[in-house]
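Here the complex is missing one protein chain, while the rest keep their positions.
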Amino acid sequence: MATFKLDDQDIEFLPGDTILKAAHRAGVDIPHYCWHPGLSVAANCRMCLVELLPPPGRAALKLDVLRWDPEQKSYIKEQKPKLVPACQQSVGEGMQVLSQNSEHVQKARAAVQELLLLNHPVDCPICDQAGECRLQDYWLNHQHEKKRMRDEPVHKPKAVVFGPTIVYDAERCIVCTRCVRFCEEVAKDPVLSLRERGNQNEIVLAPGRQLDHDYTLMTELVCPVGALTAQDFRFKARVWFLRSARTVCVGCATGCNAYTDYDPRNQQVYRHRPRENPTVNGYWMCDAGMLDYQRIHHHRILKALVDGKSASRSSALDRAVALLSGTPSGKIAGVLGAEYSQRDNAALLWLGKQLGIEAWFESGRPDGKADDILMHADKNPNSAGVRRLLGSEPRPSSELVQGLEAGSFELVLALGSSLKSKEGDGPAPIPGKRIVLSRHPGPLTEGAQVVLPACSWVEAAGSYVNAQGVEQSSEAAIEPLGDSAAPFELVGALCAALGHPPPEPPKGRGHRREASAPVNDSGNQGASAS
Amino acid sequence: MEPLDLDLDASEIELENEPMLLNIGPAHPATHGTVRLVVELSGEVIQRCDVQIGYLHRGFEKMCERGNWTQVFPYVDRCNYVSPMLNNVGFALACEKMLGIVVPPRCQYYRMILGELARIADHLTAAGAMAMELGAFTPFLWMMKVREMIWDVFEEETGARLTHSFGRVGGMARPPTESFVEQVGQVVPHAIQVLGEAERLLVTNRIFLDRLQGVGVMSAEDAISLGWTGPTLRASGVPYDVRKAHPYLRYGEVDFDVPVGEHGDCYDRFMVRIEEIRQSARIIEQCLGLIPADGPVNVDDPRVVLPDKQDVYTTIEGTIQHFKIVMEGIKIPAGEAYSYTEGGNGELGFYLVSDGSGTPYRVRIRPPSFYVTSGLEKLVTGAMMADVVPCFGSLNMIGGECDH
Partner (left out) sequence: MAQALIEHVKKHCPGAVLQTHSQFGDETIVVDAERWLEVARLLRDDPECDMALLVDLTAVDYPEREPRFEVVAHLVSLRLGHRLRMKARVGDAEGREVEIDSLTELWASANWAERECFDMFGVRFRGHPDLRRILMYPEFQGHPLRRDYPANRAQPLVEYRQVENIDKLPPFGPDEGMSFGRQTHDRRTSRDADGEN
């Protein structure tokens, strides 16, 4: 494969690559602010400047500069090589690039860093980006000196509300234009642009508009400093207390790969971030998915319910066993959960097979908004997985309601909170007896005889099959909240109580409780693309 | 009343002739430090001895892996808690070895003076406690009085008498106070004078000499094989002092002698410590003349040393520097290093393994008194019960260091 030399290393590159892109792919870091692998090249931060040695036989391009000599107390004319931005310079075979080994590059980086911090407010103690801020990291590594300016820094608007999700701080902004380019190129909604020039530069909204498209939280993700902050995460948690679990978003059938950031001390999830996966979601996630983590802590069923009253898990299981044993198998309807993992659904299918259940329906959220960027109309992560396990389409939910009213079904064994239906929220209160394993309250759990609390997707490892048919595994982050447990464990307890063998995990990935590196992403498992 | 044994035949009286197992438990008035000796006695003679340590094990090495490099300083303080400055200096030098930085001369002399003061305190405690355990309470109290004066110096400089956590990677926590040179210059001659008085009480005392001379003899080969270093090794005749053999800080520039014993008995170990106090006083006096009156105490590297609070509150660079050093820790390059200094009891070594992040991967404290205490079994076996006290006292086992 074609290679070029970066410092003393040989780096492979693909045709069309720039120096920075090839280095990024090889895992070598050239400091940068405004470049992003998923966006176009702007080359306005000038932090990635590198020295390009000229091809043999040609002289290097030099610039005339003046250097202050403290002994002679005057300026001396000198020449220094012209440095090129690595994000813009395309790579050729045999190119020689100096990044760390060049003194000019080090001086350039120190100078850029000094200028970027010149008017920067002393906000680290209150800035959410502290701990994952490039200004902090690059200052320590590349400049580590005080700035020479003695004037008052420029003051600009702070805490400008851009929209329902994003707050902008103009003083912290380094005007890298990543947010502008993102809104234009990826979200296809050019609502942000620049205003003024020089050190008065700031980001503004288009007149009369708010930052309200479906990918606004991605602007906060791409911002390398704390200029754009999410209202949802602002002042909630410090990032060095958060651990990241590699999960899959369960907001829709796209199955974007995500990091779930949680604090292990109080077992709370604070945010999602996208995880890079070139085939599924690239570098991005939609707002609905990013905010989906709130469902983990709100409106949860955390205790078992028997006839609507709190009970212990063992009494709920006893009641469920009594119901299941007392009903002929032809009259039991099973409901698989399109929001639940492969392992949970496989366990329920197994129990159904032991009991002789043949009628299978599906629970899940109704269809929602779709677009051609990332959002899929099917708002359930595992619909394809359910079909794969079942081997066929589940029957339509209206058939179940009719069957319960007519008497051909007496008992429903359900995984999920509401039956899937094309219109609205699912059918109104359902007659008949029900045993429901669910995370949230819903039409299925209302008035059910037995409700067993299921844990959310971050509390147990599992795998989900997305709309393209790719099975992706998701790690567990926090311990199950309250009394909840993974559905496959609850079904296993039911099997044991009924005297059946325990369910076998389905063949596929990600079925161990301990965190294993999911095999679905392209190899950049630890890298976040911000 | 009739004699009780009138009807007993001599052959029916069975006397035990098995060796007696005696427990000199972890809490004992005559052993300073938490160590348990299980001795097997035959009459007064010790036939076997099992030295059991670990009563003060606090898991320092495990705890060091859960913080920053700077957060290790309070832990090493509590290792040899009678001379904590020497531990601080040793660890700081180990970190600086891996970082490749050398502290400014003012800091080097400052560390030397405070370190030697701590060494004097350590040796005073050891000698005084040993005398006290033999029954001489007065010299012990006089030496404690001197130790209080040394601790007054530490309190003035660092804010704490004993566990001050004053060392930092790249310098010290604060520069010397204005009264430092004067105060130390008054304390040291007074200390030597009181030491002379206390020593005169002891070294001509027949009982003291009888209990120490010829007791607990360790030959040089055995001492080296056991890993002994420091005053106990020097008492056995081996002139090995890390300050002379591998000079660090400015020990190569000051003049001092290394006292070496001849017989390797408890008396030699006691006298070596007394003489070392005098040599430490010599070092301190020379350093007081050599320490620069002003100049930086910390090395000028923003990746290692915290900035002034003024800068932290008013400039972004100061904030970032403070933030990175405090939240993420000093980033010591990945690799491993073993750095050694002369602690109160011998070669105090730090074997550090770093993975490049601000958290230590492994901090191994090589405790000199661990190896010295392992020799107690050899010293005491075949000796009499009463010899345990001076033997153990002469080893100066510091529980915090031995058990870390």
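Every chain is named by a letter (A and B) in the order it is written, and numbering of its residues begins at 1.
One rule holds in what follows: a residue touches a chain if its C-beta (ideal position, glycine included) is under 8 Å from a C-beta of that chain, and two chains touch if they have at least 3 such contacts.
Keep in mind that what you see is a predicted model, and the values were worked out from it rather than measured.
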item	value
Shown chains that the omitted chain touches within the full complex	B
Hidden partner chain, touching residue among B:M98, B:C266 or B:I291	B:M98
Per the touch definition above, residue among B:V102, B:A337 or B:M385 touching the missing chain	B:A337
Missing-partner contacts on chain B, residue numbers	52-54, 57, 59, 61-63, 65-66, 97-98, 100, 222, 224-227, 229, 238, 240, 245, 335-338, 340, 347, 349, 351, 353, 361-362, 364, 366, 370-371, 374-375, 403
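In this text, only the chains that are shown with their structure count from here on.
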item	value
Separation of chain A from chain B, taking each centre as the mean of its C-alpha atoms, in whole Å	54
Residues on chain B engaged by chain A in the complex (per definition of touch)	302-303, 311, 313-321, 323-324, 327-328
List of chain A residues in touch with chain B within their complex	117, 120-122, 124-125, 130-131, 135-137, 139-140, 143-147, 240
